[in-house]
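Note that one protein chain of the assembly has been removed; the remaining protein chains are unaltered in position.
And then chain A:
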Amino acid sequence: MANEERQQENIQAPVTPWNLAIYYRRIFPSHVYCKWLAYGEPAACPQFSQREFSFTLENDVYRRYLSFTNHIEFEKELIKMCPEKIDIGAVYSAKPKDHKMLSTAQFYPIERELVFDIDMTDYDDVRFCCRGADICSKCWTLMRFAMQIIDRVLYEDFGFEHRLWIYSGRRGVHCWVCDQTARELQSSIRQAIVEHISVIVGGKDSTKRVSLYTPLHPSLQKAREIILTEFDGYACLEQDFLGDDQRIERFLRLVPDDNILFSYS
């Protein structure tokens, strides 16, 4: 590898196995982390030992079905394996590390937090300052809108009290809903909640559309109010969404009413 490339790599990837080990030993808050997931003292909660963790090690090696009886065991394993990424799984009916010895009747998920993942790349259509994994203070407003809207729905509509919003480190935020009722939810109702919050139809392959009717559903009304507080600042000042012909073109493509569309093109 050329010196230049190595330099680039050092700037973009300051994490190495050496300083990761120091991080896990000295800085990573293992006890608090495990207390959060155990909903109490880890060693005292049997459910903690049935929680699945997975580590992504160097070279994309992925280790699943890891489980620990207390936070000390967890920390030891962290230091030993130095994962680049940690994923938190569900609480199972038995210790995940024993799963190979058990049948599906004996080993199955019992509960799992309700987690939402908001990705900036989904907003590439409506921001001009950045693309992909990049993020700046101008387009962070979108993230703020999303968090406020979803947090309101989760608390006021669904009654969830224990919501943890966390920056994922790269291009988005996660929301962990940890209420007992949330943890017990079946996949079908989780899917229903996501569809309830979703407003845009169509994905990568088809044109994205928003079809709404008056009167707006109360939760959409409240979402609209949240956006209106900062929309002008975001759209006009920060993004300048009608600033040139190309941007005007992009905007017009979103207008569903053909009459209005044709009178402007």
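By definition in this document, a residue touches a chain if its C-beta (ideal position, glycine included) is under 8 Å from a C-beta of that chain, and two chains touch if they have at least 3 such contacts; residues count from 1.
The working rule: contacts and distances are computed from a predicted model.
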Since a chain is absent, check the UniProt entry for it and pick the matching name: "Ataxin-7-like protein 3", "Gamma-secretase subunit APH-1", "Pyridoxal phosphate-dependent transferase" or "DNA primase large subunit".
"DNA primase large subunit"
Touch with the missing chain holds, among A:103, A:137, A:186 or A:246, for A:186
Contacting the left-out chain in the complete assembly, out of A:156, A:225 or A:249:
A:156
Contacting the left-out chain: of A:85, A:170 or A:217, that is A:217
Which residue numbers on chain A touch the omitted chain?
90, 93, 108-112, 156-161, 179-181, 184-189, 191-193, 195-196, 213-221
